[in-house]
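Below is one structure, written out as structure tokens; comments come after it.
A single protein chain has been omitted; all remaining protein chains appear in their positions.
Naming follows writing order (A and B), and every chain is counted from residue 1.
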Amino acid sequence: MCLAVPSKIVSIDDGGIAQIDVLGVRRDCSVRLTPNAKPGDYVLVHAGFAIQVVEEQEADETLRLLQEMSDRELAEITGQQGADAPAGEPAAAPAAAR
Amino acid sequence: MATKTDLDSFRDPKLARELLDAIERLARGKNVNLMEVCGTHTVSIARYGLRSAMPEGVHLLSGPGCPVCVTSNHDIDTMIALARIPDVIVTTFGDMIRVPGSSTTLGAERAQGRDVRVVYSPLDALAFARENPPRRVFFLGGGFETTTPAIGATILTAHDEGLGNFFVYSAHKRTPPAIMAIEDDPETQVNGFILPGHVSTITGLAPYRPLAERYHVPGVVSGFEPVDILSAIARLLAQIDEGQARIENAYERGVLDEGNVVAQRMIDRVFEPCDATWRGLGVIPGSGSAIRPEFADHDAARAFSPDVEPTVEPRGCRCGDVLRGVIAPDRCPLFGRACTAEHPVGPCMVSSEGSCAAYFRYQEHSR
Partner (left out) sequence: MASALNDTEVRLGHGSGGAMMKRLIDNLFLEEFGDEAALPGDDAGVVPLGAGRIAMSTDSFVVTPQFFPGGNIGRVAVCGTVNDVATSGAQVAYLSCGFILEEGYPIDRLRQIATTMAKTASEAGVKIITGDTKVVERGKADGVFINTAGVGLVPPGVDLSGTHCRPGDVVLLSGTLGDHGIAIVSQREGLSFSTTVESDAAPLNRMISSVLAAAPHARCFRDPTRGGLASTLNEFAEASGVDILVREADVPVRDQVRGACDMLGYDVFQVANEGKIVAVVPADEADAALAAMRADRYGADAAIIGEVQAPSIEGGHTVRLETPFGSRRILDMLVGEQLPRIC
């Protein structure tokens, strides 16, 4: 559960209230739960509170690993089956029917 | 390369297709049920059409993921009784407005003229309390561990400011006890859990370890973009393939293994575990969060004893069976009769993306 949107900290006032930006939308949020957050950081914001500083390196690393993994998988699949029909095409039945 | 908010990379169709290929290959010859226990996962899976993209043999079940939808009739009845106290302002999250009590909803009470306001943050409720010193302001809180520390911090602020007109009703829930309760049920056939991303942001991985150690069921913490969810599914299938059961983190950019320690302390400072009733699931021991006696001045449940109507828990609701995948929604005797999208009974119908709500809409379209 729990919607939490990555947001950039624009500024933080003395009371621990930060102004955050999501794709140009701004609002206030508390950084009380992320005391190390600083302007310029990206944070996950839930219900008006920053709950985590987003790890940029981790994001890059995750994407790199996924890319590698899928390249490998792809090589295996194409190696095994030649030019197979692409898997994962949507089934005809709508989601709710399953 | 990606930047922190470069969500497009985690929505990249090419990467998603490649992951689907991997899932297809890993799923061959298998018949597995994977459960997510997070309303936002439910929404993402629906929004990006991931369920229909799964190969045969991989079934995505929606667990009791929306923490507000599982708020019990008794909790809603109490909230409504609070809203009926003259001259109060009642604030809550938008999710709570439609959840039914024994005879009515907060939305219907608002139609009757009660001052019920939807807020984005409990801090907005606190602002109402500061701006309206003669009026009592209630915040009706629901949510999992993601939300609880925010409410805790708000209570602490009210406490420190001596804001005597601010009260919280806590219907907060804890996730791990619910997951264990599902696994404890002998009928449950869940082969792996897609673990909630933002709950884990707070809790870290430790509370899920018993899932792997005690029940030998794998769990992977997932983010909310399609690539996140697909990679979590692939990692679950890989574990099942190897006969492994580990708790893994596939959402490293948002979840530290130890979680957010400051937020954990905030929960412990303001709340203590209690037994809680989950709509459709019944009482789960230790799965609630009650406000500690130290903050009784801000605890609506202690500071007020309004006349609560006798609670009628919905009879015949089989949400628990639906969300464990034991029965299809239309096998529930209430489905489409007493329980519809506009007058929902169980959490699977209350949540607009819940199993029953989705099934109900599908039937509407076939008419």
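FYI, a contact is a pair of C-beta atoms (placed from the backbone, for glycine too) under 8 Å apart; a residue touches a chain by one contact, two chains touch by 3 or more.
In this text the structure is predicted, and so the values were computed from the model without any measurement.
Trainee: Which one, B:E36, B:D75 or B:D95, makes contact with the chain that was left out?
Mentor: Answering carefully, the residue with contact to the hidden chain is B:D95.
Trainee: Even though one chain is hidden, which residues of subunit B still touch it in the full complex?
Mentor: 11, 13, 16-17, 20, 38-40, 43, 46-50, 52-53, 65-68, 91, 93-95, 97-98, 107-108, 110-112, 117-120, 124-125, 128, 143-144, 147, 226, 340-343, 352, 361-362, 364-367
Trainee: Considering the entire assembly, which residues of subunit A contact the chain that has been omitted?
Mentor: 1-3, 5, 7, 22-28, 45-47, 89-90, 92, 94-96
Criterion: only the chains that are shown with their structure count from here on.
Trainee: How big is the gap, in whole Å, between where the Cα atoms of subunit A centre and where those of subunit B centre?
Mentor: 19
Trainee: Under the stated contact criterion, what part of subunit A meets subunit B in this complex?
Mentor: So the residues of subunit A touching subunit B come out as 1-4, 6-8, 22-23, 27-30, 32-35, 42, 44, 46-49, 51-52, 54-56, 58-63, 66-67, 69-71, 73-74, 76-77, 86-91, 93-98.
Trainee: Going by the contact rule set out above, which residues of subunit B touch subunit A in the complex?
Mentor: Against subunit A, the touching part of subunit B is residues 1-7, 9-10, 15, 17-25, 38-41, 45-46, 49, 51-55, 59, 65-67, 93, 120-124, 143-144, 146-147, 149-150, 153, 196-199, 201-202, 227, 231, 234, 250, 252-256, 260, 262-263, 266, 358-359, 361-362, 365.
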